[in-house]
Structure formats: C-alpha cells, structure tokens
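Only one protein chain is missing; all other protein chains are in place.
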Amino acid sequence: ACSSGNEADASGKTEISVYSSGSKNVEQFWEKVIPMFEEEHEKIDVEFVFVPSGTGGQSTMDRILAAKESGNDSGVDIYEGSLEDIIRGKEEGDIFYPLTTENVENLGNVQEQNLAGANDLAVPYRASSVVLAYNEDKVKDVPDTADELYQWIKDNPGRFAYNDPTTGGSGSSFVITTVYNQLEDGAMNIQDESIMEEWNIGFDLLNELAPYMYQEGVYPKKNQGTIDLLANGEVDMIPAWSDMALEQKNAGLLSESIKLKQIDPAFTGGPSYLMLANNGDEARKEAAEELLNYVLTLDVQEIVMDQMYGYPGIKWELLSEEDQEKFTDVSGGYRIFNGGELGSELVQQWQKEVAAQ
Amino acid sequence: MWYFRTLGERKIIEFIFLCIFMLFFFGPLLNLLLLAFAGEWQYPDVLPKVWSLEWWSFVLQDESIVKSMWLSFLIATIVTLISLIICIPAAYAFARIQFPLRRFFLFSFLLTNAFPKMGLYVAIAVLFYQMNLMNTFTGIILIHIINTLMFMTWIPSAAFENVHKSQEEAARDAGASPLRVFWHITLPMAKPGIIVASIFTFLSSLNEAEGTFLVGVPNYQTMPVIMYSIIADYPSTAGAVFSVILTLPTLILLFAARRFVGADAFASGFKMK
Amino acid sequence: MAVKLSIENLSKIYPTGEGVKNIDFHVKEGELVTLLGPSGCGKTTVLRSVGGFIDPTSGAIKINNKEVHHLPPEKRPSAMVFQSYNLWPHMTVFNNLAFSLKLRKVNKKEIEKRIEEVLTLVHLKGMEKKYPSELSGGQQQRIALARALLLEPEVLLLDEPFSALDAKLRHELREELREIQSKQNLTMLFVTHDQEEALSISDKIVVMNNGNIEQIANPQDVYNTPASLFVAQFIGRMNFVKGKADTNILQIGNLTYPFTDSYTGEVTVGIRPEDIQPVQSNAASIEAKVEAIMMLGHFAEITLHTIIGSLKMFVDRKQMEQIRLKSTIAIQFNHLQVFNENGEVLNNRRMEIYENV
Amino acid sequence: MAVKLSIENLSKIYPTGEGVKNIDFHVKEGELVTLLGPSGCGKTTVLRSVGGFIDPTSGAIKINNKEVHHLPPEKRPSAMVFQSYNLWPHMTVFNNLAFSLKLRKVNKKEIEKRIEEVLTLVHLKGMEKKYPSELSGGQQQRIALARALLLEPEVLLLDEPFSALDAKLRHELREELREIQSKQNLTMLFVTHDQEEALSISDKIVVMNNGNIEQIANPQDVYNTPASLFVAQFIGRMNFVKGKADTNILQIGNLTYPFTDSYTGEVTVGIRPEDIQPVQSNAASIEAKVEAIMMLGHFAEITLHTIIGSLKMFVDRKQMEQIRLKSTIAIQFNHLQVFNENGEVLNNRRMEIYENV
Partner (left out) sequence: MNKKWKSAILGLGLVMPSFLILLVLVMYPVSSSIKTSFTGENDRFTLDHYKYIFTEPLIVDNIRHTLIVTFFSCLFVLIIAYSIAIYLRFSQSSIAKWVSKTYLIPMFIPGVIAVYGFINFYRDNGWIARIIGEESMPAIIYDVKGLIMINIWFNIPFTTLLLVSALQAIPNSIIEGAKDAGANILQLFWHFILPLSYRTMLVALTFLFMGIVGSFTAPFLIDRNAPQMLGVSMQQHFSVFNEIEQSSSLAVFMFLLCSLVGFFYIYSNIKGSKKELK
C-alpha cells in the first residue's frame, strides 16, 4: 500500500500537505499560518509536516523524485526547499508545476531579484541573509567592507570563526563571498565550470586567513556552532544568518552586546522557496495554489518579519514604514549565489584546500 | 607498622584514581545536569549565578516533545518484542541444533556491525523508497531491528547453551514433550541472558537516531531525533534539559535491571563455539 | 520375580566408531543392578539408551516385556537421576517435584500429599519452599531422587548419582538409596565407576569394559571369582605376580602349588591383600621385608618386598601393632587366582589353598 | 630433626567473625603433617597463611626459625599445590614447569635437565609438549606437584590436592606422594577433610574443628585414643550408644563393665565397628539381629539391631560367609571409649575390655 492520496473526502474538503524543513522558527511559522489559512478557506484542509534540520532534509526531495519515478503519489503537495532543489527537480524529473502570476496572483508582489532563480517553478516567500555578528564590547573598529573584515581578522588572531561550509550556510556564505569578491561582479550568476579556475585567488586569501581563525583554523560544525562560540565569548565576530541571530537575540540567548551588520559587498543570502509538486491531482493543485497565494499576503509577510526575523518576500515598498525601519541594520541587502552545482564544488574544494591545509 | 603504612598509601592512590575515573566519566554528565537547572551561567563563573526551571517548563510544554517520548517508548517496546520473536528461535537453534552452515549463519550477524552504519542506512533508504517503506512505522521498526539482531541472537544463544542438557532431559523424563520442555525449563533458565539482551535492544532502539532520521522523518520523530535538532537550534541550557530527560529513562531502566546486567550473561554472548 | 527390564543384544556405535556392542542382560522386579566399568566403557551409553536419550544402532529394550526403544523419553515408563545438574534452578523444590504431577493433571491436594510423602522418604520434609541453589549437594541429589520416584517408574535409572559428592556423603546416600529401594521394591539400573559403591549396593553387577560385558554376577561372586583378569584388576585390590603352570603344578618363585588345570605356560597369579597372612616361617611361606605401613583406620596396608615382587597385605589393627617397619616376616597366601596370558581365568574358580598348606 | 615450620599462636578472624584462633604447631624437617577437619574448620586458612595468601590477624609463622609472615608469597620459601586448576592452561607442561626456573634465570640446559628429572620422579616423562587440558586429572596433579618441587621449597603446602580425583587415582597418588616425600626428604603440610587420606599418609595429624585444634598426634593415636568425642566421630567409623557411669561401673543396656574413672552420670560410649565381634552367646554378649549386609570388598559392613540401638559391625570375608541376613547372632564388644556429656574423653584412654570378658 502506498501513501494515501489526499483525496477530497465526503464533506467536499480538499486535503493538501505542506512539507517543510529547517529550524524551529520555520515550524512555528507554519503552525501559525496554516490555521489562519484554514479559517479563511473552509474547503481546504492543510496537513503540515515538518522535517527538522539536519541530515534528513534531503529525504523529502528524494521522496518526491522516487514517487515520480515509480508513478506513485508522493503525498507531498507543497514543498519548501532551496534553489538547488528547484534545479534538481527540474533536471531529474520535472516534478514541480510551473508557477506564474496566472495561477498565483500575488507573485506579482514578489521582489524581482528573488524571482530570478525561481525559474517560474517556485514562490520565494521569504528570505534571509548572512550578516556579520559581533560583540560590541570587544569589537571597536567594526569593519564596513569585506577588505576591512579580512584586515580585522588578521589584526585579531583567534577571534573570528566561520563554520564548516559543508555543514551550514553562514560558513559557506563566507567562503563564497570571499572567493567571488575577487572576481568580477556578475560572476555569482555563472554556472559554467570554467570559472572554477579563477577561484584560486579567493582560496589563497582563505588560506592566508586560516591561521588567524579560531584555534588557528578550526571551523565548527553547523551554524549554531559558531553562534555558540560567539555566545560563550570564545570569539568576537562571526558570519551568521540574520534570522537566527535576531531570533536568539530576541530570546535572550545572545546577549545584548551582540550586534549585527551587513558589510559591503554583502554576504550571500537568499529566498526560501515553495514548490508545488506534481501529483496529477487537479483539486489539490488548486488548493495548493490558493495557499501559495495566501503566503504572499501582507498579513503573512508580517509574521515572517516579526516571528521568523526573516526578510519579507514581497517588495519592500509594499511594507509599512515601521517595518522597513526594523531591517535597516541588516538590509544592506544580500547577494544571491546562483552558481548551482558550483556551490557544492566550492565547498568540496574548500574541504580539500582550506580545511586540509 | 610497615603493613599499615602501605595500606594507607594504597587507599590514597585508589581514592585518587576513583576521583579521576568519576571526573572523566561523569563530569560531562554532571555539567549537563547543572546546565539544565541553570538560569544564568556566563563565562567565567564556575557555578551558575541563577538557578531556574525556565527551560524545563519550555520543554515540557512543547507537545511534540512529549509526543516524541511516547513514540520512542512505543517503538522500543515493539522492536524489543518483535526481535524477541524473531531472534529467540534462531538463538535456540544455534545453541542446540546441529544444522548445515551453522557457523556461517551465526557469524553473518556480525555484518550488522562491520558495515559502516551511515553507509548501511543510506543503502537501506534506497531500498525503502522502492518498497514504499519510507516514512512509515514499519520502516522505522525494521531499521531499529537491524541494530538489535546481533545482540538478540548471540546473547540468548549463549544463555541457552548454558542450560545443562541433563536438566532438559530430566524434564523429558518427567513426561514433558520437547515443546513443553522448552517453554517450562529451557526458556525460564535462559531468562537472565534473554533479559539482558532485551534491555540492550530496548535501549538501543530508544537511542537510535541516525537511521530513524533517514527513514522516519518527518512523521516519526523520536526523542533522539528531536535531540539532534535541539542541539542544532537551541542554546546549551535547553539542550541540557533534553539530555537529562532523554537520559533519565535509560538510567532508570539500567538500575531496575541491574540485577540482570551481569558481566557474564553479556560477555558469554561474544564467545562463540 | 518377573523380569522388568531386558536389554537384548543392544549395540550403539557412534560415528567415531566407539560405543557398545551386543549388550545383553536383564533386571528383575525389585532388583538393583549396577553397570560398573572404567570411564569410557559405555555405561552411560547403555543407560541413556534405556532412558530414551540415545537411539541404539541395533538390539531391543523391553520394559515389562514391551518394546520401548522406539518411544521418546517422555513416553517411557522409566525415570532418570543424573550425576549433576539434576534440578531445575528456577523452580522451588516443591515445583521441581510437582512438575511431572502437574503434567499428568493430578489434582492439587493429591500433589501436596504425594510430595510430602516422598520428602519424608528422602528425609527432607519442610524444604518445599527452597530453591535448589540453597541446598547442599547431597540434599539436591535426594530431591532428584524424590522427583524420579514421583514418576512411579517401572525402572529407575541412575547415572553416577553420587560421584560429585564427597566420600562421607556418598556413603550416607548409598545406604539411604538401598533403604528406599527395599521399602518401595524399586527396580533400578545404577551406573558407577566406583567398585566399592557397586559392591556395596548391588544385587547384581554388570562389569563392562570397552563396550563389552565382562561379567554378570552378584557382588560376592564378582569379588571372589572374577571372570577375567580385567575384572580382578578393576574390583578390589589385588597383587599380581608372574607364575608358571605345568602339568597340574603351579610355580611361583620357589613355591609350588597343586593346580587342577591342564594349562601349561606363563600365568598371572592374583592374590588379594587380605589373602596374605603373616605366619611363622614354614615350608609354604616366603620371606617378606616390611617396606611401608599405611594405617587405614580399622585395618592397615602393609607394603612388602619379596623375591616374587612387591606385595600389599591387609592386616587388622591387632596384627598391625606387631609388625615393625623394615623388619622381615614370613607370609603365606590363602587364595590364589590364576589367569592365562589373555587374561582368561583358569579353572574358572579361585584356587582355595588353605587346605594345601 | 630440626623444626622447619612453626606456627605460633596464629589467629585469623574474617570480617564475618569466622576464622581460626590460637593455632600452634610445628612441622619438623622431612615430616608430613596433615591438617584434618570438616569443611569450614579453617584448614585452608592456616595453610594459606603459611603460603602468604592470607594476612593473619595475629601470631607468627616461622620457616627455619625466620619469621616470614610479612613476606609476599613470591618471596616465601614455600610452594603450594592447589585442589584444582593448578596448572596454567595456556602453557605446555614444559613451560608450566620451566616458568619458575626461568624467573630465577636458570640456564636452558639446566632447566631441561631438571624438568626431565622431576618428570621421571612423578612418572610422566615424555609429556613435556602436552597442554594441561590433554592430561587426565591425576596427571595434572602430578605435574602440579612436580612444579612445586622445582621450587625446591623449604615447606611444601598441599590443599586437598587429590579431592577432585576419583577413589582409585586418589589412592595411587597418595602412595606416590609418600614415596616422593621420603625420597626427597620433603617437609610437607597437607590439608584434607578425608580422614582415610590423613590416616594413611601422615606422620602427624592436626585435627581441627571450628577454628581450633582438637588433637595433635600420630595417625594411630588419633584413631585409637581420640582426644574428644568430635575426633572419635570424625575419624574412622564409630557406633555411639548411651551409657551410665556410676562408681567405677559402666552400664550399657543390661551389660555392665568395670570402669576406672570416678565420673558419675550419663556418658556416651563409642564402639568401633571392628571392635564388635560375633561370638557364642555368653554372659558378656548381647543379641543382635542382622538387618543388612554390605559387602565392601575384603570386608563387609553388617548392620545390627540390638536393644542398645542400631550398630555397624565390620567382619572379614570368611566371617561374612557365615552370617545370614535376618538371622540373630550374639556379639560382644572388644573396646569401648567413653565420653562425658561435653564430649571430653574419660580416662583419657580407651577401655580395653578383652580381659574382662
């Protein structure tokens, strides 16, 4: 017996499921949004399935792909994933429905730059970026630019750490930006492997910085690993996800003296995408589109900002003044790394050249 | 005189060793225990400044966590029962019956330990996708059973072997059929070994994280799975509370079963004939 | 008395080639027959064949004239007591005893009554609640016996039941067993390798060697007229000296004896230690030097050095006091037993030589 | 002969309160002294104190007049042979024997020579390459003895070395031990709970009970004039009957005997089975019914029922043939030993009553 198709039941309700993964705050977000949505749409029942972050994130994608291959219903309607998932889905099985303003009206409100990677297959409903987090009490000369940052690292040996880029985005963002800061502006959008030859300048820099890192070259595992170092005072400055840092500051887990700042050129960041998996069921497709549309409303977007400490998915100008204000610290924006597979090549090379140094 | 002096010296050395032993093995655990009750404990304070139960209430209020505890125990119970049913006959066969390739079968269970767990889980996941076992209860049970096969066959097998043949024969003599003999004589006498194996099975199922993560997520989140995400997302105090909660049942079980967890029942399982 | 158990031409050959061949004897009602022989001679093999724990290669086993050798142990009207590990350690004495009764659906009152009776018989009343591990070895064997008795077996089989106990206890239990046997008129087949035990309790002894029966006789006959050199050697102490037989004359050293067998050639002469007697020197006596005196309680073993070899002599306490170490005394032989080179007994009876002296 | 080992006022009290108190005896050069007593009386405790495996609570142990009780076992000039598990199972016989020599850096040639010698002594030449598990129990104990002998100990300690062996082997080894002892002029302290063993091999027996010494004497004296009821009971077989002492008269049933002690009151009279004699009925005899005849080889044990109680009588083979089961015979007592209610011997010698009959 395969997993139950979410058929419309006798009462005429359509059941759809949302699969999401990530940190706890993502889970809390959905647990708040879904009841609100269901209240407004009585005919739709949403089942929410949360996959905590860790090694298992891969599994939902694999599941959809496997279902597609065997012609089964994956049971997943909406899937929250990353840019790589979109690309993988497209390459390996065309498993997602195309999404345009035609079926999801509010897509029109979405920030243009975020739409670029979506390939008309996803809704970038929120975003976050990596920023610099530092201890105000210890760091007096806060760097404004990347070069100042590199200089600061050299001036303060052992007081900076970024996490192993194979284990978390804030570390990989540091690595990516450091490498691509040495290349021309548009390089982040190149997916051609030839660019790998030009990475060496960046890697030389990373290697040059390595001895000045925490414990002369220790890169903790996971995003939280570096945050712990900062919280414990073992280092004074780290790259961190804006939402994570904000949330933990807010919960009092990071002391007041921890401040965030975006530098120039910015670290990478990016939207979180919602995809619509193709299960061949029209009713569920429509219900799912309804939900995707709902996520882009102002109400929900405010929850994104207030509870998830995420950047909104819709255009800044659609927000209230007050909300725009909140993000001035970090809204120096972010860059999106659009290199596709090159991302994993980059961290692999990091593993070989920097870690193994 | 000389004698007493050396006695004293030896006592002191012994005591020092005990301290090192305790510190090494239980220091990290004690640290967690303190952390779990700490309100504010900033570097470089040696002890928490403020004590608090804040994270306890946070953790215990979270429904998914309480649910995961139930789930863990349910899974562990079922896994233990099933592997008992599957493995005890095999254990008995290894101990008492001569059949072809007996040794091959016996040692094949070593394979569960010889292939890297991660690699095995990944390969199993591929299989589970094909069999539609991903994210099912059955899938989780199966992946837990893999870990217990060896314990559950080897230890009871040694226990059966230690039941003296003449005790079985005396029961045959008394008029009991072979099946009765097994039920009334052999099985109860092998009980300590079987209990040890069951406890290990139960605990290993209770603590299994990696495999569950791979095949059970998202619908089946056991305690250790939650623990992974807690460690990733929360500060040490919350993690410590989880740790204490997660460790407690194991320790209670250990002490409850203290009587049975003798070195011998366990060790004899690994000396094969 | 009727024949209870008969073993007819029984053979059991193990894959290793060892085993027993052509065993043929019977046990009458109320008789205690002992299988006696050195380790590995096949006693256990015979006993376990009767109990049903070994499938004989050929031959028949009949109890009350009915063939039983195709029945499994639980269906045979025999009961067995083992050397050790007799009791079930997880059951109290009561439950050990009640097990077979419960299987036979005897009612509770009756079970209690019967157990009390049998415990009285083995002098262990009041031990019902104890576990086997709380009993001494002797008590355990008594309970094992009681358990076997409760089966009301047609034949009781005992495989060296006392050999794990120490000498004192062994003597005690031996007597008790004899007592119970005659009280209950039990038919028993008893295995031992201890000749003293066999002599003391048996009605009939079956002496085995190398998978064959050497002699079947009552204890006195086995002791007094052993059927072969092996039996003579194995049962009781015996001195062996070389001799020569020639036309009705037996020559030992410089002594000659009349001899009623026509055999001619080298012979082995057996002399029991108690058949050697210190005497006044005379024509039929030889000289002996006292080499050692070993006090064994109510008698002593004297080691003598003579021209025909070293001899052991048993004397009682009174005589012992007159014998001095290193002194020389005269001795004579009261009985001789003569064996040819193949160990066969000549005359098939022992030579009484009192008269000839 | 010089005193080799002296144990002076030795006490060892275990935390449980059990142990031995005020043990005081010595062993002369070339003497074999046996510690004899029931299980738990403290024999092993004394022996192990001498060996150095137990720290005595108080008292002194001297070997060759030098105190040794503060030395660890490896520094004491004693060697020990244990009841079982004597040999090191992972070493060949040769290595078992060579170990101590190697420790003492004896050269290879010499080691080989010494081992050959000692193996000849224990009749096991040619077994060098075998492992202990390939030897029979008796052979193992011989090797154990050989190993101890190679240590050239001043005192050889043996803790029930033969008790795990069967009767036949025990007799054999006993003799061998005696032989070796006199050949090598060894000084030995031997522990056993088997009175026959003690009687047969000892120069001197130390009878222990309950942590105390009951009697120290040579075997004959221990047997013939036991110092207490306990010793009488423990050594040899003895019948005990109630009697009454009154002004130089001893009354047993309707028999009266002269009595040289002034003690008045209830007494226990001990009669050894061999001191009971079948006679023609006379004034000094009593009637006895023959209840059981147990053949024990060269003699038989007859169970008699008399008005003064049940008695065991030993008769030799010739007499046995004249005694019929269930018949009534007349018996008389040749020796009596009288004990008061505290188990103390009266007269401190046994009553010889031959003369009085």
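Think of it as A, B, C and D in the order they're written, each chain with its own count starting at 1.
Quick note on the criterion: contacts are C-beta pairs under 8 Å (C-beta built on N, C-alpha and C of every residue); 3 or more make two chains touch, one makes a residue touch a chain.
These numbers were taken from a predicted model, which means no experiment stands behind them.
Among the displayed chains, contact with the absent chain in the complete complex occurs for A, B, D. Across D:Gln83, D:Asn210, D:Ser228 or D:Thr306, the single residue that touches the chain missing here is D:Gln83.
Of the listed residues A:Glu27, A:Asp45 or A:Asp164, the one in contact with the hidden chain in the full complex is A:Asp164.
Of the listed positions B:Ile75, B:Ala90, B:Met134 or B:Val163, the one in contact with the omitted chain in the full complex is B:Ala90. As for the chain not pictured, it touches chain A at residues 55, 58, 164, 166-167, 215, 217-221, 232-234, 344, 347-348, 351-352, 355-357. In the full complex, chain B makes contact with the omitted chain through residues 11, 14-15, 17-18, 21-22, 24-29, 31-32, 34-35, 43-46, 85-87, 89-90, 92-94, 97-100, 102-103, 105, 107-120, 122-124, 126-127, 142-143, 145-146, 149, 152-153, 203, 206-207, 209-210, 224, 227-228, 231, 236, 239-240, 242-243, 246-247, 250-251, 253-254, 261, 263-264, 266-268, 270-273. One chain is missing from the display, and on chain D it is touched by residues 51-53, 72-75, 78-80, 82-91, 99-100, 103-104, 131-134, 144, 147-148, 151.
Everything that follows uses one rule, which is that only the chains that are shown with their structure count from here on.
If each chain is reduced to the centroid of its CA atoms, chain B and chain C end up 55 Å from each other.
Annotation: 37 Å between the Cα-based centres of chain A and chain B. Residue ranges of chain B in contact with chain C, taken from their complex: 164, 166-167, 169-177, 180, 184-185, 188-189, 191. Here chain B touches chain A in the complex through residues 43, 125, 129-130, 132, 134-135, 210, 213-214, 217-219, 221, 225-226, 228-229, 231-236, going by the rule given at the top. Those residues of chain C lying in contact with chain D across their complex are 163, 166-167, 175, 178, 193-196, 199-201, 219-220, 223-224, 235-237, 272-274, 292, 294-299, 301, 314, 316-317.
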